[in-house]
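Structure first, then comments.
All protein chains of the complex are present and in place, except for one that has been dropped.
Right after this comes subunit A.
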Amino acid sequence: MSQHGKPIEHSTKSVVIVGSGAGGGTLAYELTKQGIPVIVLEAGSYLTNDDYVNNEWEAFNQMAWLDPRTTSGSWRIARDFPNLPAWIVKAVGGTTTHWSGATPRFKAHEFAVRSTYGRLEGANLLDWPITLAELEPYYDKAEIAMGSTHVHGRKPLPANNNYKVFANGAERIGYKHYSTGPYATNAEEYDGRPASIQDGFNFQGDKNKSKWSTLVREIPRALETGLLDLRADSHVVQITHDADGRVDAVLYLDENGDLQRQEAALVCVAGNSIETPRLLLQSASPMFPDGLANSSGQVGRNYMRHTTGSVYAQFEQPVRMYRGETMAGVIADESRHDPDRGFAGGYYLETISLGPAFLASFGEPGTWGREFTKLIDGYVRTAGLWVVGEDLPQESNRVTLNSSVTDKNGLPVPNVHFDDHPNDVAMRNHGYQQAELLYDAVGSVSSHRTPPYPSTHNLGTARMSENAQDGVVDKNGRAHDVPNLFVSDGSQFTSSAAANPTLTIVALAIRQAEYIAQQLKTGGI
């Protein structure tokens, strides 16, 4: 069954949220908690923790967003995985159901990149219209909701094998700011959910419910209020508007593929940074010929995916990196802005582990022979880490509608165009080099540089801006052009910062819910 919670009439002008992940799921709970009825339209199915499987490909086929997409640009993904630009989830709870759990905050200057970094050729840098100080109270709320370790009295996760290699290497090359978090998975029982059993499966969904997701917290709590109408298997294809340019309904395909119309008083789009601009572009009309809320021309532009890369190093002795929490290991020393390293912005190093199936597919795509197979032969003696850092917004990195390829519903598929900025390349190479030094320091016998995976962090395609000509939404995520349209996911990000984005998406959603509730009360919308 696709409908959950208390049904709301299709003819009732409602608050409609598109998507149920970090942004949409959080917003749904925060609004219903304040007594506001909400409809959530989720394109994916209502999978539960019991449905998950400890198997990489089986879980991928169960959870991942596999609708066709196309790619272009010089990024390697366009060659290796041309139809899989992003590795995100299509299910209730969205990508929070497969994320790892790292929750660092953004730094103050990362909200002011244009002022701090200056003008960087080819980049479309812009300061956020909000500051860290404004977001801090919401970071606190988000960390408490998500049960982030290391903060608000939550105890740290213990060191797993991969972390022992990582942290010892960090110490030996002079890093100080390493720890097993902050990480939104319980080290001990918290918020009605148990401590981690260290089963090693995060990207496959956490069967044990120790990891925070909107599936285990916000969605069930919103349903308990009796004010949520959750419609799974409901893919929104268009947002319509009235003669005044206010949105008045959404059209969506239900579980049978039939088109439905839901009247809307307010629409919040949280479909992740590829589907969100796709929906706005699909909602073009004579009044909004370039797409809804796109007078700036910035919808779909400034697509960011973080500067990433992995290093897998082999040792004489066993590591067994796959045992335990995948990303419970963070080094923050390189997250500073220090242009003397040859690039603007910073990056984190975080532990990561793939099983043999995914390491074979993503470790060095396209290769074969003994050079390739030794990556797998040394699997048990392998430690892994991930570089995740700020990438720069560029206007030409862009999600557009591909009018020559359609999905099973006949809709144009999104095309994702991406080229690395030279700053991204310099940062990635620095990260690779530091990772190799780190592993060398604890006796690695070989190490391998793995290129970026299909993007797990997708950001920036409907960005916040002070001025309407520079971006799509204002500091509350409200569209500059359409007063009752909001963007509620990572698409709002004006810049990517170095930190993993989920905590910031949740903090922004909590803040946005407060704003929407207040506006609804005062008639501001």
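The working rule: a residue touches a chain if its C-beta (ideal position, glycine included) is under 8 Å from a C-beta of that chain, and two chains touch if they have at least 3 such contacts; residues count from 1.
Everything below uses one rule, namely that contacts and distances are computed from a predicted model.
This figure omits one chain of the complex; the name its UniProt record holds, of "N-methylhydantoinase B", "ABC-type cobalt transport system, ATPase component", "ABC transporter ATP-binding protein" or "Gluconate 2-dehydrogenase subunit 3-like protein", is "Gluconate 2-dehydrogenase subunit 3-like protein".
Although one chain is not drawn, the whole complex shows that of A:15, A:40 or A:126 it is A:126 that touches it. Within the whole complex, the absent chain has one touching residue among A:109, A:141 or A:246, and that is A:109. For the chain missing from the display, the contacting residue among A:68, A:158 or A:524 is A:158, taking the whole complex into account. Touch with the hidden chain on the side of subunit A covers residues 53-57, 107-109, 112, 114-116, 118-120, 123-127, 129, 131-134, 136, 150, 156-161, 163-165, 167-168, 171, 176-180, 195-201, 207-208, 317-320, 322-324, 332-333, 335-340, 355-357, 359-361, 366, 368-370, 372-373, 376-377, 379-380, 395, 442, 465-467, 469-470.
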